[in-house]
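The structure follows.
The other protein chains are all here in position, but one chain of the complex has been omitted.
What follows is chain A.
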Amino acid sequence: MSNEEQLVTITSQDGVGVPCKKEAALLAGVVKNMIEEEDEDETNITEDLKLLKVTGETLKKVVEFLEHHVDEPMETLSETPLQMTKLGECVGPEWYVKFADIDREEMFLLVKAANYMDVPPLLDLMCLAITMTIMDKSPEEVRGIFSKVNPSLAAPPQAAEADVEAAA
C-alpha cells in the first residue's frame, strides 16, 4: 500500500483517535518521528500514535489541515511589512482563510498544537491569523484577546499609562 492510501490513527490526550492519511501525517514532525521509530522497530504503524498535549477537538482540526495541505499546499502571499489587514490578502488559497476563521481560543490552541506537533505551515497560518486580530487594536482590546486564553492577563501592567503618555 502506498503512503497516499495508507491510514494512520493519531490519538489525542483525551483518547480520541483521529484517522489520517499517512502522507499527511508525515507533515507533522512529531508524528513523522514516531512513524520512523516504529518503522525501524518493524511494528504496526497504525497503532499507538498518541499525542499527550493535544485535545481531540484540536487534533481533528490539525488533521483536517494536514490532509488539505497535502492536496493543495498553502501559499504565503505577503511578507513583512504586512501591507494588508485581511488574512485573505496574505494567504492563499481561500480554503485556508476559511479554516482560520475560528474562535480566538481555538486559534491559540491550534498554535500550541502546531508548535508541539511541529507543523510549520499551520503555525505560520495561525500566527498570521493572530497578528490580524491584534493589528490596529488598542491595548485594552489586545488584553481582551489574551485574557480569554489566560484570565490572569486581564489586569493591566503597572505604569502602562506612563508609557502611553510618553508615546502619545
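Some observations on this one:
In this text, a contact is a pair of C-beta atoms (placed from the backbone, for glycine too) under 8 Å apart; a residue touches a chain by one contact, two chains touch by 3 or more; residues count from 1.
Quick note on the criterion: contacts and distances are computed from a predicted model.
One chain of the assembly is not displayed; among "Defective in cullin neddylation protein", "LSM2-LSM8 complex subunit LSM8", "DIS3-like exonuclease 1" or "F-box domain-containing protein", its UniProt protein name is "F-box domain-containing protein". Within the whole complex, the absent chain has one touching residue among A:10, A:49, A:62 or A:128, and that is A:128. Taking the whole complex into account, chain A touches the unshown chain at residues 80-82, 108, 111-112, 114-115, 123-124, 126-128, 130-131, 134-139, 142-143, 146, 149-150, 152-153, 156-160, 162-168.
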